[in-house]
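All protein chains of the complex are present and in place, except for one that has been dropped.
Chain lettering (A, B and C) follows the sequence in which the chains are written, and residue indices restart at 1 in each chain.
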Amino acid sequence: MIKLEFYAALKDHFPAWMEVDDTLKDVRALRKYLVDRDMSASVLLAQCRFAVDDTFVDEGHALRAGDTVLVIPPSSGG
Amino acid sequence: MIKLEFYAALKDHFPAWMEVDDTLKDVRALRKYLVDRDMSASVLLAQCRFAVDDTFVDEGHALRAGDTVLVIPPSSGG
Amino acid sequence: MEHLCTEHIDVGSLWQRSHHPEAGGLVLFSGEVRDNHQGKAVSHLYYEAAESMANNMIAALLEEATQRWGLHVAIAVHRLGKVAVMETAVVVITGAAHRKEAYAANQYIIDRIKHDVPIWKCEYFAGGGRIWGGHCSCKEERVDESVIF
Partner (left out) sequence: MEHLCTEHIDVGSLWQRSHHPEAGGLVLFSGEVRDNHQGKAVSHLYYEAAESMANNMIAALLEEATQRWGLHVAIAVHRLGKVAVMETAVVVITGAAHRKEAYAANQYIIDRIKHDVPIWKCEYFAGGGRIWGGHCSCKEERVDESVIF
């Protein structure tokens, strides 16, 4: 399984965390999976970055069983 | 008479204040008078600005009896 | 976590430890909660973060700025949870031999915290309703929906 953590406005669409099976091979596939799951979040998901091991990863980053993936909306600290 | 006030490094050359007679018609004449009085201050005097009534004045500013003129070396506050 | 805090940020005590005999210029930035957002009355803000990632990124950012600008002082703390109007949401303190470096580093750090570090604000309005995110005042760096896909 892969654990997903959602933040900020994403929590209006997804739970704070959930698990997905590890047939999603990379970040691109995960992003598509999430858009398919909640189309109303598609604009927000298009703006999100993803992080594994607390480090931003790109679309081609391969996902592995046991990963925790953070789904990161645009920052708005300060 | 015209009262002159000196600050900072100028006080190594002139007293904190002194009076001069009012035949000095403008700032240019005053600057020349001071250089003639202490040639060793000429480089510093060349960098100085003058103020009358707490306001900077230019070389052609006419001096009058009763004026207090501040002789202002380059600022170095902060 | 050193750079995140859920209580009131004690700016005075951070300032007390922000002095260094070689630092001639100290700059402190405090981001404080305004009572309005584009004319709408704000009741309070709520901040959340991807905490360990945000804390590590701020630490790395301070280290990067320290190297780049030769800082003697580099401190940043961001508040999480509910923050009232006029309270400090984030504070950045930088100190360098001369002021130019202290200002530049300070602005760099807060810009990166606002744009890159995974921290989010939610604005709660006095008349009800809330909005996540909102735009940073430096609009030229705003995320554009068109650029990612």
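By definition in this document, a contact is a pair of C-beta atoms (placed from the backbone, for glycine too) under 8 Å apart; a residue touches a chain by one contact, two chains touch by 3 or more.
Because the structure is a prediction, the values reported are computed rather than measured.
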{"item": "Chains shown that the absent chain touches, full complex", "value": "B, C"}
{"item": "From C:H20, C:H44 or C:H115, residue that would touch the chain that is not displayed", "value": "C:H20"}
{"item": "Footprint left on chain B by the chain that the document does not show", "value": "5, 7-9, 12, 43, 46-47, 51, 54-55, 70, 72-78"}
{"item": "Chain C residues that touch the omitted chain in the full complex", "value": "11-12, 15, 19-36, 85-86, 97-100, 102-103, 106-107, 110, 137-138"}
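Here is the rule we use: only the chains that are shown with their structure count from here on.
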{"item": "Interchain centroid distance [CA atoms averaged], chain A/chain C, Å", "value": "25"}
{"item": "Approximate Å spacing (C-alpha centroids) for the pair chain B, chain C", "value": "49"}
{"item": "Residues within chain A bordering two or more other chains", "value": "none"}
